[in-house]
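Left out: one protein chain. Kept in place: all the others.
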């Protein structure tokens, strides 16, 4: 279902070319100051059109509160935000409906929903919905307080310098992917549960809702396959649980151990590449050549860090509420 | 919580040195033939003591049905299986309680449960509980019918030949990790949902409940970071959605596309290494040297394939029930 | 949480005097025709201002679809409807904030949300939110097809004739309550589960979300306390499970038995009575006399039938999806 979380619970809705996309957060503690201004930084970080290689589609993208906020303070009731879709050009999509785009959800959405899906701009599968995740993340970060969640790009098209990686795409007239890392400091030990709600389980569950993510690893991650146990184990230094190394990425037995939480995700290259591609045409029942013309990012990975931070912050807010580390009513 | 799934719902319980570990499956369709014999193959695959490098602890490990099976047929009511813990040597653990083992859950369990945790043999965090997952997997596989779920070892300690990898551990008197791959054929297109229950989300959620897993990737996975979009996109060949390549690993937009489902996980080296390690001693409040003596695997990855298959089968059973591809009452 | 249902899942949000109230339904099958016109009848039935004794507050109350509907057909993605709050007079409420109204949620909302609640017009506790339930019910009824859900007033202020009961209120310048009955025909046998999701459990859970409901009984209900078993038991007549009497109200062992589903609820008298009442004043810390002046119904029970039908329809849609009696994709 389109729902995630237990005590900080997200319900997402909307399609790329509908009137709005939105999200309801149930379980937001009462008494948190919340204004539109709080959203500017993260909403801007997510936006395309600023950096070269990102889509020119622009929307103001500020949340319109429908509920849960009163006099700029959260009420404790469900908080619903809408993000209006203003700048849509549906004509781009309708004429190509018979030709499912490779790497996109066109084909699977058609199979799943029997052809009734809103196919315009990816519909409910669109990256557009990540603006809702970012909105929820702003609220989550507010209640995380001194806990810091920071995601950044590790590489684009294999280059540590994102500009160099993006240049590869521009030169090749193709799209590229990348790797994004997220680090969280200030977490208490003891969050998560071994079965089935390990911290890795919950984070990965949420993270794989971000379109284009195809892998995740914690701490040493896949490199652990080539390490000895004596090497991978993090020596415990003192009663706080601080460890000498952090190959576990801050999670042991599925539970936070009080060290920095570290994980990385891989973002596949944008499905919409300027290159011509072969696909199937439902109408003609033949192979067809597709050339995606719309406004698209050459590298969606560039926009992922703030989305990754956001879903991580939501997972952590939920975990901290579960462990009673966050109060359900703020002290005004 | 210690629960997973929506319509094929697992609730796991038990500790390594308690009377038994067990699992309740709620939502098992009625009318499925189920006998103890059905469990032998997978239970044997999971057992240690057979291959060199795995723990000599042996238990018969056959499920004892408490409910949900009548006359060797599932009833549709919750199915509970117990797996008795017969061969436990608690003495091995109690004397070292003040010294949390690096890489183990000792420290985090203590923090989380305030010192009330059952610390013997890892307690509720023990790999012992994976026998319950295997048991649930046997039931899940029964209802998957012609769908095939197969996991196998890709590498141990960096060696494609598991024996060579394990020899590295024996030579070094240390533990090692590995990479395990899972492939599923016969799945229909259309399983999963974009937010937040993508197939990647659900599989990874379940998979990270298996102790020692630290990363997962679907299809091309992390290699996608260095691919162009035109290269990564899988050309659609015909109306069935068959694709020329399978870099997506059978999942697009979070939804199965009818191609083979492919993913890999990394298994960290066994935390219990024969090597001496530095850790902290709660009693003396000093650093201490720990040498793990108990019966342990040098490479837990060798036992992971059947567990990985099992949790994957449970996730798929749940998804197929959600999409009404599996009947809730079998035709006797 | 503000969520109900498993496969037909409601998430409600909004406050009486916010911009809108709304509801998201996750799990609506794809392919169902849905237009604004479909809502007119039930929305009108719920409205005040038509009958004497109901509030003069009037709103057009037609749903504004945000998602999940495309070309007047459901898409299978989450369906969000907003109902705008146009005709609000907040001034009525703010001046009386220090004086919690007896029978209203003013006091408990203040305790629960630490004073941060939106107190205008009852905020999130307002009967206004039942318009969302009615909206969801319209969608649910669409997928129930030949199943009929009908609620009607059994008595108002003890009178079988609602007009006579309401006249009692008018004469006494006080508010009154009543009893509403709901009957469902066409249900298959086998819905529900003994623990903990009996049909009685699920219906009562949903029904007690309707403000002012204080009791529910199924079939013979409380009268069963004075019956002999031989009298209460419904003799089974044939292989369809048809029974001679229906004291069970169509539910045995928590499961539908294929007979008519029958239950009744009691609606307390409207809390906002024109009569003066004693209450407490937070500011003065003394007892105070309160006279409710706003626009209110003398008998909220008159508006309950359509709301009761609606939540019942939602519960049944969920149950029928659980039992695979409703398809997740309609045949266009």
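We call the chains A, B and C, going by the order they appear; numbering starts again at 1 in every chain.
Everything below uses one rule, namely that contacts are C-beta pairs under 8 Å (C-beta built on N, C-alpha and C of every residue); 3 or more make two chains touch, one makes a residue touch a chain.
Remember, predicted model here, so these are calculated numbers, not experimental data.
Here one chain is not drawn; of C:60, C:111 or C:150, the residue touching it is C:111. The set of subunit A residues touching the chain not shown comprises 6-7, 322-324, 327-328.
Within the entire complex, the positions of subunit C that touch the omitted partner chain are 1-4, 6, 10, 12, 100, 102-105, 107-109, 111-112, 124-125, 129, 155, 157-158, 169, 172, 174-179, 189-190, 193-198, 200-202, 204-209, 211, 213-222, 224-239, 241, 243-244, 247-249, 252-258, 266-273, 275, 277-280, 282, 285, 287. Subunit B residues in contact with the hidden partner, per the touch definition given at the top, are 1-3, 9, 11-15, 18-22, 24, 26-27, 30-31, 64-68, 70, 73-80, 82, 112-118, 123-124, 329-332.
One rule holds for everything that comes next: only the chains that are shown with their structure count from here on.
Taking the mean of all protein C-alpha atoms as the reference point, the chain centroid lying nearest to it belongs to A. Annotation for subunit B: residues touching 2 or more other chains are 6.
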